[in-house]
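Reading through the structure tokens given below for one structure.
Shown here: the complex without one of its protein chains, the others still in place.
Read from first to last, the chains carry the letters A, B and C; within each, the first residue is number 1.
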Amino acid sequence: MVKVSEFLKQHGKPSREVYLDHENSGWVPPEVVEAMLPYFNQRGYGHPSITNLPGWEAYEVVESTLEKVNKTINARGGELVITHNGTEANNLAIIGTALGSGRERRKIITSAIEHVSILFPARSLEEYGYRVVTIPVDKEGFVDPDMLSMLIDYETLMVSIQMVNHEIGTIQNIKTLVETVKDKDDRIIFHTDAVDAYGRIKIDVEELGVDLMTLSSHKIHGPRGVGVLYVREGVRLKPIMHGALSTQKMWPGVENIPAIAGFNKAIDLTFTNFDDNVKKMKMLRDMLMDGILNNVPEVLLNGPRGDKRAPDNVNISFLHVEGESITVELSLRGVYVSSGSACTSRVLEPSHVILAIGRRYEEAHGSILFKVSRYHNKEDIEYVLSQVPPAIERLRIISPLARESREAVKKVVEV
Amino acid sequence: MVKVSEFLKQHGKPSREVYLDHENSGWVPPEVVEAMLPYFNQRGYGHPSITNLPGWEAYEVVESTLEKVNKTINARGGELVITHNGTEANNLAIIGTALGSGRERRKIITSAIEHVSILFPARSLEEYGYRVVTIPVDKEGFVDPDMLSMLIDYETLMVSIQMVNHEIGTIQNIKTLVETVKDKDDRIIFHTDAVDAYGRIKIDVEELGVDLMTLSSHKIHGPRGVGVLYVREGVRLKPIMHGALSTQKMWPGVENIPAIAGFNKAIDLTFTNFDDNVKKMKMLRDMLMDGILNNVPEVLLNGPRGDKRAPDNVNISFLHVEGESITVELSLRGVYVSSGSACTSRVLEPSHVILAIGRRYEEAHGSILFKVSRYHNKEDIEYVLSQVPPAIERLRIISPLARESREAVKKVVEV
Amino acid sequence: MSTRTPLIYTPKILDLFRNPKNLGKMEDATVSSQAGSPACGDVITIYLKIEDSRIIDASFESYGCAANIAAASIITEMVKGKTLKEAWDITWEDVTNELGGLPSIKYHCSILAVGGLKRAIRKYFQEIVKMHPDWLPKDLSKEERQALEEEELIERIYRKYGVVP
Partner (left out) sequence: MSTRTPLIYTPKILDLFRNPKNLGKMEDATVSSQAGSPACGDVITIYLKIEDSRIIDASFESYGCAANIAAASIITEMVKGKTLKEAWDITWEDVTNELGGLPSIKYHCSILAVGGLKRAIRKYFQEIVKMHPDWLPKDLSKEERQALEEEELIERIYRKYGVVP
């Protein structure tokens, strides 16, 4: 196969670029990089458990970061386990809870629109006698508390329902769902994947009553390499990875100190002027969403509108065009997005989230996820809005489905 | 408890510093940091599996780094799995092999001086019916091929023996050990943990014939956040973590691109002038080793001498003093080391490696590991040699055991 | 939303994606055919103008990824001027080579393009000229079968999940 470098030459660097693929990962602002730099070779480059100066300096980073995380989620007590990303924290939440349990309870309840780092670990337990029950969601992605209540029984070990959906932005009512579960049986562990909620909506673990919660640094403009699992006091987990324990008991290996220092700074930046940041994201989101819905025909908005939608999420299905080609077309125009299409994965299965809200396969294949960030401005969105309609138009000229649809409409009009 | 920041103030910054705790982690040279910087926010900050420009740029980093790794270990074919550190790669090697096997073979053979990220995952499998057999080593840490041969039977699933020991620097004869295993039964998987061998001795996976091999970025002055498992073609593993797969099939979650770019650069720096680097390390090692052995009474060298010892490893037991207090005393003097003492872990068990070569508990408690690097110079070692004798002397003035030993010697002399 | 394998395209693919050749419905086509399905995320329509058993013009439409568009476009380039027999002998490997290579998970794009082409040729003989040349196998070719399987598979999935396609 061809080398990537050749392909990159052919692609070229667009003169203007707007990155909207924050779902998959993203860039780190200079202040965050700045905060990491000293820890590569100036201070704290040791092992945070070792009694020498660079080790103690490293521990200071861990200590102050965990303090900061606790503050932003209002955790009083409990433990924060540092992993390398949300995926690992989710694996620990699901498999670690199973391993830590007495094995009498073998039912795990999740929603149909969880991230695969919840669904796949859960399914991996089926081989060991666990039963995974997936609650369907409504057309906007909401879990019905009554349905959840019905599914809970004496066998239920845990419930894992995410706070904010990563693809369609649905903000679940976690407090109600936790109450629903705990009212029936307060020994059931409630985990919430808050990777896409952190920094976007207010989180208060005491008020919500969740037992376990996942966060990820690179989802709030922090560096990659840090995930966190909040573990309420008294919740029994067993580690799923084994090795030299460090400052914590649940994930082995030396902490990635520069990354943790960067995460620390990203928390500062995210939570200073939190309300303004959120307001700005909502403004940009609505500008982008309305701009597309009003200017591109034959589109469908995926996910709810208004306050129940994540402030950064725009997800739109463009009918008669396939998502991967949209991402390529937009990439050539300097607009970076991702798609729920299956075309890239050759599994014939497009996004399970888009399907779960009742969309057809072809609607899922044409879905595009745009995630705005507080670092965008109106001009960025204007640029995106200047590029999306012609990009879709060009691909529709290529598509036989679009032509057929046009011809059908014409026929109707003629008749 | 007291805040670390207060403690750091009290500790102060020594006017001269020499970091020798490269076993636990270490600093990253400026060129490596430089190589990482663009990937935080200039290019390649996307997801390497996504079809947009920052994604393709990210994939370029993955591709070129894996190519480079393959070259340095002479791997032709096979897969390189990127994890976040050696610990995760070792867990995948051990548990992934067990999961990927038909479960008829349930015996895992390791040596008594493996890193805990081998020993602990192996032991974790005992709960599932696996049997872990630990081969003892001789006084210098070597595994006897005949003993290995004797332990192999029709039940043996895998053998995991490290290439270079992390604490006492023993360089195993992996080629002979692989031949021993494969001669008896070539379906047995041979894994070697080469975390402390990479960049220190030549590695050729084709010549050695190993099936699985672990590497770690931060052990060659690369950044934390990258481990690699080499998997020979045809070796069946099953993933132990579950989530969104990325450019590879065995470890989920987005790749840490800046860290991989840094690792890439660290490989360049390590393998350019490889022989000179190794020669320099050996010179510094011997200078440090001889300096201490000749100037500090009542010490024991742990591990072999000469060419069978890792070029960077000096491990010495200081009798009648306890290791943690040595690390603190030396830290105050700007010399950063670690110890095999148990005193810090409250498990009553000092380093299993030092015990495995037949040392007594108190000898293990007084063991100190110094790891030189190619970035050190003679002046650094001279400084260390100026600090170690008075540090040990001061602690021996405090120690009742040292006084009793002096008195015993005096008595013998008087008689 | 993440994919399994990075999709690196050749300069040729990117070029054809940007500037597809022979694009669009051919109003005066002798024959046309479609392969793939919207639910699978890829559809290729092939239009052929045939004179004296020779393809004198060809065009395409494509609903699919960048590689799909490029594969459909290049096969129309490849067949122009060829006899039907020559066109029939084009393999998906030929198409892949002509594109400068494809990521392995994109091989189905070449297969679909060849499947569409062969369907058109078969249709031409069955429905237009109503004769069967001896070089044309009675059984479906590998590429026609694979296109059909893909189309049927998605219907099975649909039925399984109770969705009406």
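Structural remarks
The working rule: contacts are C-beta pairs under 8 Å (C-beta built on N, C-alpha and C of every residue); 3 or more make two chains touch, one makes a residue touch a chain.
For clarity, every value in this text was computed on a predicted model and none was experimentally measured.
The missing chain, though absent from the view, touches A, B when the full complex is examined.
Here the missing chain is touched by one residue of B:68, B:182, B:238 or B:360, and it is B:360. Among A:47, A:200 or A:376, only A:47 touches the chain left out of the display.
Across B:7, B:128 or B:154, the single residue that touches the chain missing here is B:7. Touching the missing chain, out of A:244, A:283 or A:397, is residue A:244. Subunit A residues in contact with the hidden partner, per the touch definition given at the top, are 47-51, 55-56, 59, 62, 244-247, 249, 254.
One chain is missing from the display, and on subunit B it is touched by residues 1-4, 6-7, 9-11, 23-24, 166-167, 320-325, 328-329, 332, 338-351, 355, 360-362, 365, 369, 397-403.
In this section, only the chains that are shown with their structure count from here on.
Between subunit A and subunit C, the least number of touch steps comes to 1.
Taking the mean of the C-alpha atoms as each chain's centre, subunit B and subunit C sit 54 Å apart. The set of subunit B residues touching two or more other chains comprises 47, 49-51, 55-56, 59, 244, 254. Counting only residues that touch two or more partner chains, subunit C has 1-8, 66.
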